[in-house]
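Missing here is one protein chain; the remaining ones are kept as they sit in the complex.
Order as written gives the chain letters A, B and C; numbering starts at 1 within each chain.
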Amino acid sequence: MNSTRPLFVISLALGALFLGGCGKSDTQASTPAAAPAASVTATTATPAPAATAFPGMEADLQRTLKEQASFYHFKTPADLAKDTAGLTWEDGSDLPEFADPAAKKGGTLNLYIPDFPGTFRTLGPDASASFREFLLDYVAPAYTVPNPDVPGHEIPQIATAWAFDRAHKTIFFKLDPTARWSDGVPFTTDDVVFTYYYYRSPLINDPWMNDFYAKTYDGITVYDAHTFAVTMKDLKPDSVDRAGNVNPYPKHFFKDFGPNWVKDYNWRITPTLGAYTLRENDIKRPSSITLTRVKDWWADNRRFARGRFNPDRIHLSVIRDPDKAFEAFVRGDLDIFSLQSPQLWYGKLPNDHPGVASGFTVKTTFYNQIPPPNFALWLNEAMPLLDNHDIRLGIQHATDFALVCQQYFRGDATIQKTTADGYGWDMNPALKPRPFDPAKAREYFTKAGFTTQGPDGILTNKDGRRLSFTITSTYKRYTDILVILKQEALKAGLEYNIEILDETTGWQKTQEKKHEITLAALNRTVEMYPRYWEMYSGENAYDVPYLPDGSPNPARKVKTNTNNFSSLANPELDKLIKQYDKAETMEQVKELAAKMEQIIYDDASWVNGWKLPFYRVGYRPWIKWPKYFDPMQSRDVEEFWTMWIDQDEQKATLEAKAAGRSLPVQILSYDHYKQP
Amino acid sequence: MSEAPLLEVRDLAVGFESGGTVARAVDGVSFRVARGKTLGIVGESGCGKSVTAFSIMRLLPQPHGKILGGQILFEGKDLVQASEAELHRVRGGRIGMVFQEPLSALNPVQTIGRQVTEALLLHKPLTKEAAWAEAITLLDKVGIPSPEVRIKEYPHQLSGGMRQRVVIAMALSCNPSLLIADEPTTALDVTIQAQILELMLSLQRDLGMAIVLITHDLGVIAQVCDEAVVMYAGQVAEYGSVEALFHRPAHPYTRGLLASIPRLTTPRKSRLPTIEGAVPGLNEMPAGCRYQNRCPYAEARCAVAPPPLETVAEGHAVSCFRWRELPEFKPVTPASA
Amino acid sequence: MSSPAPILEVRDLKTHFPVRGGIWLRSVATCKAVDGVSFQLLPGETLGLVGESGCGKSTLGKSIVRLLSPTAGSIRFEGVDLATLGRKKLKPIRRHLQMIFQDPAESLNARHTVGQILEEPFIIHGIGSAEERRASVDTLLDKVGLPRAAAHRYPFEFSGGQRQRIGIARALALQPRLIICDEPVSALDVSIQSQVLNLLLDLQREFHLSYLFITHNLAVVKHVSDRIAVMYLGRIVELSDAEELYARPRHPYTRALIAAIPEPEPSATRTRFIATGDLPSPINPPPGCPFHPRCPHATELCKREAPPLRETSSATSPSHAVACHYDLLPAAIPSPLGAPR
Partner (left out) sequence: MRLSPQAQLQFRRFRSLKRGYGSFLILVFLSVLALLAELLVSNRALLVRYQGHFYLPTYGAIHPGSDFGSDYAYEVDYRALKARFAAEHTGNWVLMPPVPYGPNENCYVGQNFQPRPPDSAHGHYLGTDQINRDILARLLYGFRNSLLFSAGFVVMVYAIGIVIGCAMGYFGGWFDLGMQRVVEIWSLLPFLLVVIIVRAALPSGTSFGLGLLLFVVVTFAWTGMTYFMRSATYREKSRDYVAAAQVLGAGPVRVLFHHILPNILSILVTFLPFTTAAAIGSLTALDYLGFGLPPPMPSWGELLREGTGNLDAPWIVASAFCALSFILILITFIGEAIREAFDPKKFTLYR
């Protein structure tokens, strides 16, 4: 249930899916880096700068409602019948649940976080640390969230039913009247209104949020305490999701909201609608934090909530060093641990590892279907030589990602077909990644004027320029991949220099477009369809990309702080991107995407990297999962909280371990959602 | 000389080990010091005079220096055989020592008072206050003006002469019967040297201690000592009363030394008699007489065996085969002016 | 003084050093090491400069060869004032003005052979070819009585006296006319001292050298000097013909000095006139006559006013200058050399 997730649609994939206990150690690092990404032009919806005396939240809210009457509408229940006449109410009840209703409640789950959180706020500065997932992203419900098993459909959370008025771009929601905050206060549309006010307020110090809420939504309409509607600015294939996937905040808790909100609310614990809450005396700074299941949670027996959020307590130890965390897991101090990296899965915890062989650790591979981080070499076309199409084509054939998949990932990884794999359909079946072929690469390089092979085997052109490029990367752990690429590229007479930078410097370098080639990827949220504007549009590459006649502008300057890593500017592609962003149906989306993928492929500034079709975890045998383990579109084990603790088995296992007895070895693989 | 001497050194041999070989820096040195008298040991650098002095205190640089043989009888006890504990009692107790460079003999980070009282407390059963009072008396005795002020100062705040006085005060702190002074005035100016020598003589008169004064300056010997040992290359060349040595020197080396010093009475800009050549190195000592290479009277037998120490007169001995054959020595007469 | 023009004429020379303190090393006091010294030195003459440590005699010597920069006054060497000359202009003059140092072990670079050491003057002044330089080295070694083979050996292989000969040879290399001898025999053993003194005297005769002979040894200075200047606390207190000075010392300090010499003559007992007290510091000299705190004859005038160096007429001496307010008659103080015991 990533309610606010779609806002951070794209974030630097600092290998969140590959490392880190429970797969979160790096996400937080990525999000802030990417948050001020491409589209931000910081036009805020709410005026009233906080400089003048702030009258208090309630007064400011009332003033805002008055001033922005075109956004906030208040109608009567009678109007509802009129407005929704002829619309179909949905409640997602026709779709199967993914959790196991037989799951047992109780027990304590031991996990880790790489840092003690810098705040308990879930919005604003420092809020996007890994701990937020436990407060918000994975725990707090939205009105509706996308169904992770059946893309294109929603499941109900706070909303019990919803209706979509395509003509008016409006989505109506009926809220669960039993929903209540963890402090016992019932949830009403007052909170809904407050939530919009909150997200759109400049006081939250988050221009990206302000901008998103200004651009995405045209207005909300409240009918009664449990009914409201959201009107979208544009019609999109996933408009329902965009309207419904919003986490509300409790208005009563934010009565002190104001200019000092950042400081005032740093360590206050926000009441939640979710299953887990934080209690003051469970905060053991700096070593651990424990979450507790809300007693008699209002949604306990709701469809899509039952069988989930099973452990009574979730104990999060702060362990900064991933190696230490791994040791803690092997020792038994942590219950679940991501084994995504081949070094862990095969190297440090092989199947014959005593911990595994004794049955104390279960190793499980779960095949999921999500858009993978788009790992690739991005060739910066704004750099000399890389603006040459033949050079780029040569580089494509000189880069052996197939060997990376085979050697580094031991055959587990595959090469990404297009820039947008994993959205549930083949973007462009005609496209085939260019194979590693030194001879062919040399042909292209020769065409580009690199005809002489130097004494070191590197090609040079007649000006004496060596065919040598620097690959910038912030992934220290992927150095080995770059080493393979470097060694293999030599066969094509191409030299790669490897430059491993720390995250900030490396990110800055690519944001300033000073790299020649970067090994980078952006994390992508589970969505219905991919985004192109941010990474491929000309306006994110140059200030003035084209002359009026459409030809490249010779005086154009590289645009910094955008995610167009390859400085790609193609007028035809730009046109398609515009159409794509206005597309209202999935058919249009698919057709345009295929065309855009073709252009990107032909341009050859994106060297297809690798993807992994699964996530892998290790856990204790007393932790149980539903039949198919997790929903199809889950990214890691904690996202949907479907596991439960079998306390009897836990006791038995620990007794067996203490007695030195072995249990059955469990190396599991859930390939229900595996794609051919 | 019927009375037993305070200190008698017999056949002392001291060696330094380096690289497996032992260089004999002092070889067969013998002399006596009577109670209350002053013995000078004179010689050029490297002749072994300081080594002799340090051997008496058993303070040879370790681990290279070793006493190879002989006896050092002090108040009837052989210090060569003495235990560390006995030596400890002797050093700074019965024997006081004054060094050439007073600054290095004093601890730069402790007050004068602390150092003097420490020396006192080490050998005498005194309270701290009593020791402090006695230190002031001592400093007064060695001629330090306003000692109650100076006692609180640090060595660097004193002049060279004052420092040497402090060192002497420390050496005297336990009423030693013997004071060994190793070039006590070499680092000092002429006028200060005169003060210090005067001080030592007056202290000797008052306290009745014997002094072994080591110096290279024949003038100092002549002015201060009763008897003197002339050392050359680690051996005794000649010894006797100061009067005998300066007026009836029997050894060619003593004669050469006396002749080569410019005196106020020497005719100006005249050529001085010289001793040609230089002292042989420790490792290249010739067999026989060690002075042979520089001696104008050397003959074949001098190269064969070392000459024995022969008695010239009562209390005057010389180590030369030919002392009898040497021409008559013309003593330098005082200036006629 | 109708004799030839002086080779060196020092007039009112002052060399002061700032005494620095604090973190910015500001000058907090001045050490007046040489404070207004004037004298002349004739060709072929030896002027002895005698005094105790800290009296400024070495500073004076070093100022004359411009190892130190004088604060005021002039140093006319053969008519040229060296006091203000720059390094480049000084260089040609250095050939005629050399120095012999106290400790030969210190003044010879231990890393160079004797040959290299003696060749250096020629290299610095660009004189002769390599061949000629080697010949010159041989000649120099001959002159100071060292074997020619010495050129290939290192200083530490020689005895103290031989090393001082090397130092003298180096000073002689450029055929100087004036040599500043800064305690040239003080570090030597008695038996060697006379060898070196003889050598210096021989060389003076042979090359008609002038010496400024700095020493604290009153016997030595008398032996080698024609005239002697006695320094006390940065000033000359008495300057006279050598014989005259010892026969009729006029300054109480000179008398104290002479009295303090330990004569190697046991029969020579003197009525000791021992100057009491310590040498004052040149940083903080006493007002008036610098010697007054130690002088048995000091009066109120001495405490108030510093006496200038004035010529005193005497029948026996052509020149005898003294810086004392009083004409102390020889009879007023005991004779330095007393009667035999």
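What we mean here is this: contacts are C-beta pairs under 8 Å (C-beta built on N, C-alpha and C of every residue); 3 or more make two chains touch, one makes a residue touch a chain.
None of these values were measured; they are calculated from a predicted model.
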Residue in contact with the excluded chain [from C:Ala5, C:Leu67, C:Ala130 or C:Leu301]: C:Leu67
Listed residues C:Glu120, C:Asp138, C:Asp202 or C:Glu243, member touching the removed chain: C:Glu120
From C:Arg170, C:His223 or C:His325, residue that would touch the chain that is not displayed: C:Arg170
Omitted-chain contact residue, chosen from A:Asn260, A:Gln453, A:Thr585 or A:Gln675: A:Gln453
Of A:Leu235, A:Val262, A:Ile484 or A:Met528, the one touching the omitted chain in the full complex: A:Ile484
Residues of chain C (touch criterion as defined above) contacting the omitted chain: 24-25, 62, 65, 67, 87, 90-91, 94-95, 97-99, 101-103, 106-112, 120-121, 124-125, 154, 156-157, 167, 170, 174
For chain A, the residues touching the chain missing from this view: 323, 342-343, 346-348, 403, 406-408, 410, 438-439, 442, 453-457, 470, 472, 476, 479-480, 482-484, 486-487, 490-493, 497-502, 504-505, 509, 512, 514-516
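As a working rule, only the chains that are shown with their structure count from here on.
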Where chain A and chain C are represented by their mean Cα positions, the distance between them in whole Å: 91
Multi-partner residues of chain C (at least 2 other chains): none
Sites on chain B at which at least two other chains make contact: none
Sites on chain B touched by chain C in the complex: 44-45, 159, 161-162, 189-195, 197-198, 216-224, 242-243, 246-247, 256-258, 260-264, 266, 268-276, 278-279, 294, 332, 334-335, 337
Complex contacts: residues of chain C adjacent to chain B: 46, 52-53, 159-162, 189-195, 197-198, 201-202, 216, 218-220, 222-225, 242-243, 246-247, 256-268, 272, 274-276, 278-279, 337, 340
